[in-house]
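Excluded from the complex is one protein chain; the other protein chains are retained at their positions.
For reference, chains read A and B in written order, and residue numbers begin at 1 within each chain.
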Amino acid sequence: MRKDLVFGMAGSGGDGIVSAGDSLLQAAAAEGYHGVMTKSFGSQIRGGESSCRVRISTTPILNPGGNLDVAVALNWDDFLKFGAELPVSGNTVVIYEAATKILEADIPLVGVTPLQVIAVPIAEMAKATAGTERAKNTVVLGLIAGWFGIGAVAVMKGIRKKLAKKGEELVDANQRAFDAGRAFAMEHPLKVSMNVAASATKGQVKLITDGNDMCAAAAIFAGCRFFGGYPITPSTEVMQFFTDHVWKYNGAVLQAEDEIAGIGAAVGASFAGTKAMTATSGPGLSLKSEMMGLASIAELPLVIVDVQRGGPSTGLPTKTEQSDLFAAAFSAHGDVIRPVLAPTSVADTFRITIEAFNIAEYYQTPVIVLSDQEIASRKETLDPIDTSQFKIINRVVPTGTDLVDYKRFKQTDNHISPISHPGMLGGTYLASGIEHVESGAPTNSGSVHQRMNDKRTKKFDPLKERKDLFEVTGNPDAPIAILAWGSVAGVCREALEMAQAEGINVKLMVPYLLYPVAEGIYNEFFRSVQRGLIVEQTHLAQTFKLLRMHIDLPKGVQSLARSGANPFLPTDIVEALHRLLSELQRSHEGQLQPQE
Amino acid sequence: MSATCEYQAKDYKSDLKPIWCPGCGDFSVVQGIYRALAAIGRPPHEIAFVSGIGCSSRIPGYTTAYGFNSVHGRSLPIAQGIKLANPDLLVLAAGGDGDGFSIGGGHIAHLIRRNMDITYIVMDNQIYGLTKGQLSPTSQKGRTTCTSRYGSLEEPVNPLLYVLAYGAGFVAQASPTDLAGMAATIEEAIRYPGFAFVNIQSPCVTYGEEAQQIKGLKAISENLTALGHNPADRLAAMDLAQHYGQKLHLGVFYRNPEPAPTYDGLVRERQALLSKDAPPAENILDLFIKK
Partner (left out) sequence: MTTRGIDYASLSLKDALDLAVLIEEEAQERYEDFAAQMEQHRTPEAATFFRLMAQNEAKHGEELAARRSSLFGTEPKAVTREMIYDIEAPDFDAARAFMSPRQAMKAALASEVKAHAFFVAALPALKDAGVKALFEELRDEEVHHTNLVTAELAKLPPDSGLSDEDFVDEPAAQ
């Protein structure tokens, strides 16, 4: 019995492949499995190629997985368009639509011989049982239940619930299609059984959600009561979740006329004393940068979620990348420190988003949550989260003596000044983008500018000591290291386990705080390191360069960077580690050999 | 509204010294605002006054209200965020013609269709003063400035017609030729329950043309009440507004006799409706439970 299976399915939008993936994930959750589902699309709004990847496991999942165990191609043109996003290996069972008229020996996968290839008359079975070819996805779910033992009961239970309102006839048609798929699988057993073991947590409550919904829910949990934004893929669902729920908590949403107005309204709401946020993707981040500068100099708390996609410009709007790192750290003019945090999964998006609000409120600053398309749109099953462990921090407001001759930007020991808001008697002041003295009155004095820049940058010093915003796993004294953030971190976590199982002495750092760069924490991590990999989905190795800008990385630390939509597999990382290991061994041998 | 009458104009004047050139029309506008606020009587700390960038956008700092001198062209989005976060506040926005009708021109239409209870005062001087006299969106065609040595090639924006066309519920014009009238107009704008727009012809003494100084303005000004204009008549208002640039009509062009519901009011209604029986925010993750 296997503990883990990775499905990859592709077809055209009309094939309902993503909807099948959803059903599979929900059924897996109902049966107690851990699951992760990612989606990837072509550029058409309807009817373009679409794919999903569902990984199901009896143990917690670190990433969407590497090579597929099961590949489902409803047509080969669409499947092949996803390239490295749906990698087939010698251990993959390939299931495809027989109506493609391609012989099993002739499938268009170059340079690989799958474990088994099965042509299934999926469309024909759908037509025969449900009366429409559109039921192909239900047939596929039946095949999966039959061959891999997942969802035999739960899939139809889910479909029944989903379609109950639409009538018995539709439900029955789906049931017949599902049964036909399952019967086909039973009649054609796999050469090697690939059934997944039953989950030990069957019957326990599971949560299912994606990164965008999780981010919005975390914001509401953290006390955010205002969202100003503009639709942009792949971040729009954050705003949608807000419009569904925030009114219940006396909050409001403004779908603004543009990206600038969206963040502007959030800046206004924050000035008025309300926790506020906006969400966007690359092009929107560029438009918002002037307002981010304003929030920094006016010292107003604000959270900006940037769900990264391939860039620059429109780039790859439906695919993931990490290339907004420089923009997140450095956009906006002037000398500014603006904290940047990055979640690595749907689950930790909850914690990181709350952290972003806490940092924004405590330090009175805009904070960027640097999510990415993969985390934002992937669905994960989660065990219930104990929310009582999360502390909520609110901005410090002036009281009593602070309000006698109140100075909004008063110099204090920790450089943080109590902040009033309209409605508060005694707290009136002028907020401004222009440089100001402690009272808020405008100035163009160089010495005040120097002092205020000191205040606005030094206040972040304690943030750079926050070890809890860095995850270090593996042997702390290991000579080999991996560093990765965001959705790439999960791949590296799995690679670490694989490398450790091989006996490689390696450690992994996952920073949740990307900016300001915590020099001390990195220096400590790299002290033992002779060889290392900075793994990232950026073409220019932005993370590697950002770190080199701030710290002296050991010479043997290298960049492993590639453009977005070219995902890393855990095996890619392990291969690179092998290379580092042999380099390390050679250099040791070199040191041992006497020089001639 | 906790309207009281115990405030005087001077209670709204701050200690900051204006950076405006001597004789600037904006000195009159700030006086007009002090008087209007005193007439309304809201305490300064219940007022949020937002501006963009430009000479006139310095104005919030010269009042004792909560001020926000923000970035160029963006006073209106910020004002809307403030109003939605706390609808009890009296929210004012102000700026120049460039701030409002060039860089920030896209925002006005959307604020108008949302009809938030915000009063927007534009100090219209047909020039960019802070950057030393460039062409502005309301500069006359043919005007010579340092960015139009051989004369402007474009027609000016007509601010009055612009906001009337988008459906603003309250549209008025004022000028320093009549401070009491200006104060009364601003007061009426603030009292109007919804978006209100006041265009103030505020001469630039440094870069403005002679015809746009007070003497010139007096020569072309006409009081709308004296003309017998009915401010409930939107089409008549649009007809009069067409003379922007040639005539200076002072007073209320249009006041919707049946003010539409405001966005901020509707938000409150929605909050009241949906917050009843809402599960606590601490349990928000329950939404994701799959049984």
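By our rule, contacts are C-beta pairs under 8 Å (C-beta built on N, C-alpha and C of every residue); 3 or more make two chains touch, one makes a residue touch a chain.
The structure presented is a predicted model; accordingly, all values stated were derived computationally and were not measured.
For the chain that is not shown, the touched chains among those present are B, taking the whole complex. Within the whole complex, the absent chain has one touching residue among B:37, B:65 or B:130, and that is B:130. When the whole complex is considered, the residue among B:76, B:90, B:183 or B:267 that touches the unshown chain is B:183. Remark: the residues of chain B touching the chain excluded from display are 17-25, 27-28, 55, 130-132, 176-181, 183-184, 203, 205-206, 213-215.
Methods note: only the chains that are shown with their structure count from here on.
Taking the mean of the C-alpha atoms as each chain's centre, chain A and chain B sit 43 Å apart. The part of chain A that touches chain B in the complex is made up of residues 26, 29-30, 205-209, 213-214, 217, 220-221, 223, 225-226, 228, 245, 247-252, 254, 256-258, 260-274, 276, 290-291, 293-294, 298, 350, 381-382, 384-385, 387, 420-434, 441-442.
On the side of chain B, the complex with chain A involves touching residues 16, 43-48, 50, 53, 58, 60-61, 64-71, 74, 76-86, 88-89, 106-107, 109-110, 267, 270-271, 273-275, 278-279, 281-282, 284-285, 287-291.
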